[in-house]
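Let me begin by handing over the structure; questions about it come next.
Every protein chain but one is kept in place in this view of the complex.
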Amino acid sequence: MSEWLPPETESPEEAVPTTGPAVGRDEWVAREGERRVSRAGWAGTVEERLRRVPWWAWLTLFVAAGSLMPLFESSGYVRLVGFNTVIYMMLALGLNLVVGWGGLLDLGYLAFFGVGSYVYAIFDSAKFGYHVPSILIIPAATIVGALVGLLVGLPSRRLSGDYLAIVTLFFLELFETVATNGNQIFGHDITGGSFGISTVFPLSFAGHTLAVQHNGIFAVSYYYLAIVMFLIVYVALFFVNNSRTGRAWRSLREDPLAAEVMGMPVNWLKLMSFATGAGVAALAGTISTALNASVYPLNFSPVVLITIYAMVILGGSGSQPGVVIGAFLVSVLLQVLQDPGQARVLFYLVIAFGVIAAYRVSVRLAIVAASTAVFGIAAHAIAASFHHSWVDGAHGGLAGVLANWVVVPEQLTPWVGQVAYLFLLVGMLCATQLRGRLRLVALPPTLYLAAFVWENEMIPNPGPARYIVLGLLLIVLMIVRPNGLLGERRVEIN
Amino acid sequence: MKKAVVVAFAVIAASIVATAAHGGPKVAVASQSVSCSSTLQIAMVTPITGAAGFLGTEQLSWAKYAVSTLAPQMGLKIQLLQGDTPVEQGAAPALTLAQKYAADPKLVGIIGPSTSGDAEASAQTYFHAGIAQISPSATDTPLTYTVNGKRLGTPAFFRDVPANNVEGPTIAAYIANTLKAKNVVVFDFQEPYSQGLAASISSYLTSHGVNVTRLSAPNTTTDYSSYVTKVPGNTNVVVFPTQQPPAAQTFAEQLVEQGKSAVVFGGDGADAPAQFKYPGGYVANFAPDISGIPSDAGIVAGWKKANPTMTLGSFGPPTYGAVQIMLNAIKIACAQGKGTLKSRADVFHNVKKVTIKNWILGGTFKWSTKTNDPLNGHFYIFKIQSNGSYKLVN
Partner (left out) sequence: MSDRPTPSLSKHYPGESLQFFIQLSLDGLTIGSVYALVALGYTLIYGVLKLLNFAHGDVFMVGSFIGYGVLQALGGASNPVVPVWLLLVLVTLAAMAGCAVLGVVIERFAYRPLRNAPRIAPLISALGVSFFLSNSMQLEFGAQQFNYASYNLSGGALYFHGFDLDHVHIPLLRIITIGSAFALMVVLWFLVNRTRTGKAMRATSFDREAAAMLGIDIDRVIVFTFILGSALAGAAGVMFALRVPTFAAVGFTTGLKGFTAAVIGGIGSIPGAMVGGILLGCAESYTAGYWTTAWSDLVVFSILIAFMIFRPQGLFGRVDIRKV
């Protein structure tokens, strides 16, 4: 997958002595250095070559890699995770359109996903007895989604920034309320209420039904269908972005007032942005519902919304390849964190590489590594000397090996865990503040504590642990790289 | 510094991908044979996090306890996996987990899914993969019965507690016949469990000439004061089928605050003697209070020792029972296959052969011959005594 990542570029700050774009320099000027300076030697040559590879070649490579996956993995689980990831990618592309290009903070985005899902479920389920062919219902649901988006976008003409965010968030809550109580709208049952609609038909084309699973294993046809839809959405949005409308959106995002003064139809542009994003979400909703064969009001809770935001932000809001990578990473991350073995490997890899990235290969790295190891062995020996049950909690595999270093009691007393967690937070916060030798001293105990908490609390409780990681990721990302992995550097005028 | 950060993120990204590729479950064949002397896996599928996390946490603690005590006794090596299905995300997590477990040849059985929605969504996947599911709490009737020509469960779905078609009428009959209530308020919380129960209770009550008022609270409601205000003063009983026992306790206290004399009647979700203990209230449950069953004393003490901070609730014991049935089925299947399971479907074909003496919920456990429900499933009704303890009244 890593070939999909474009090459590292020298950021302009390091290339030119000044500190980033300042007042009076526009984006183009700010990138001057980036255009001129490139790495010396073979790395520079490779970088230059890679940069010349056209976007469609990257896309083809990516889609080809994705399409080959089912040939190597016949596990229904991997296929389903793949399918969900592609759905997330589509959702991220749609959200990127609204937030990344239009600059509109839409916290009701998930409701459009819900509109698409419900339209499909209502007109294609045994519950109400309709069975509209997929070829009709998918475009219809997309259009309904876009229309609802237009409707919700209407207030955006008057509101900006935070106010828009909150109105759209209310809209999401409204949508949930209507879906939950939709079984008693003036005595009619429209949405199935909290029971949802659980008898949704699978997709069918020209009388041929596309079964969701064969012998309990998720059918690969849905995966390919999702990839095709993703491809269509990606390419369509790519051209939209490079059209007059796309440029107008970006100017709207950079400075709505200036755009308006230039004579751009600002309101219309905002509505377009809302409606198009909503349409993409609704499209993703239809096929996701067909696959799940059910829809429930709870599928559209703010947790999912924040997850999609994390994807867009991580990848780099505004960049299409960026948000796709973001969606891929977050979706896989959430699955990896659910599996104890994988979560353990991931944690130690991230810690190891994080420390290496911070200190490079140096004496200090050796000091940190050695003292962390010694600290752990000492702590383990002390714990073991009290009672063997204090260190008897883990067996087998990597966990068993590590249990000679991390203290994993058979039964962790809750208050010990709570205190350790609190200390870890304090330690982490201190480590970010200290510099030089002090940090060198603070790091080993903090790292050890992190391993302790990870082994004893995070791995046994993957549910909250996943979202703690996601929350931390959002905060850290905003501080160290607000433009995400591949995001556009923006000139901010307040 | 900035560059280091970029490098770090790229590395994190690469690690995620590498970990995923390294650990992903490999090709699964449902009919792969497994040796009984190797470590077999069963998985608990329940909402461990989210609003219903309290339920899953309790079930999980009992499942862990059951595996750690029963498996060695039976000479089995069992690893318990945990699948989290937060109710906030609908049935999608359950579906993903089902695919994951179907792909894992060492996995031979599921304890759960705990919620009816999840059980319905994943039933087909498990059935085709030959995996038995024994749910300790999914009580939606059509999972084991054919209702309106449709049955949502499969032959591989079992539950060791009776269905909603027992609970609703039991509660309603008690209110109408024993309490002789004239005016009843029935709550629901806009989620399937309480809405199903509320509908069945109010239809029974109405047909027996009881005056029923329905109140529906959004499930995000935290303060029920204005609902208390809305309860008519002549109400005899408020049916409050919450899944949060402290909410039932608060509701009872707030009724008193306004001088209303209605008693609060909770469903199985409100059954937690440490939290819902307002004197005069009632709860119904599929399990009796097992601390009153002499043969369970050792089990309860052991569980308390392993979980010192938790209180004995009503969802745990049936989970223990479900694990017990599953392990027995595995043992029978292993004996048949002389030390190997030809396929994991062997386990599911043997579930119904299991009977258990000294059943954790009292008496002897037997399956019904007609459906995948326990024989003579019974709902118990408790009255809360003035010292807060529960007394079995029906």
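We call the chains A and B, going by the order they appear; numbering starts again at 1 in every chain.
We take it that a residue touches a chain if its C-beta (ideal position, glycine included) is under 8 Å from a C-beta of that chain, and two chains touch if they have at least 3 such contacts.
This one's a predicted model, so the numbers in the text were calculated from it and none came from an experiment.
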From B:220, B:358 or B:376, the answer for touching the chain not displayed is B:220
Option from A:266, A:293 or A:473 whose C-beta touches the chain left out: A:473
On chain A, where is the contact patch with the chain that was removed from view? 99, 105, 155, 158-159, 161-163, 165-167, 169-171, 173-174, 177-178, 181, 184, 257, 302, 306, 309, 313, 317, 414, 417-418, 421, 429, 432, 457-458, 461, 463-465, 467-468, 470-475, 478-479, 482, 490, 492, 494
Residues of chain B touching the missing chain are 49-54, 57, 190, 215-218, 220, 222-230, 232-234, 244-247, 249-250, 253-254, 256-261, 275, 279-280, 386-387
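By definition in this document, only the chains that are shown with their structure count from here on.
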Interchain centroid distance [CA atoms averaged], chain A/chain B, Å: 32
In the complex, go through chain A and note every residue touching chain B. 1-2, 5, 8, 10-11, 13-14, 73-81, 84, 177, 180-181, 193-196, 198, 213, 215-218, 292-299, 301, 303-304, 325, 329, 332-333, 335-336, 338-339, 341-342, 345-346, 349-350, 353-354, 357-358, 411, 413-414, 461-464, 467, 480-481, 485
Would you mind writing out the residues of chain B in touch with chain A in their complex? 2-20, 22-28, 30, 48-50, 53, 82, 84, 86-92, 95-96, 99-103, 117, 120-121, 124-129, 152, 190-192, 195-196, 216, 218-219, 306, 308-309
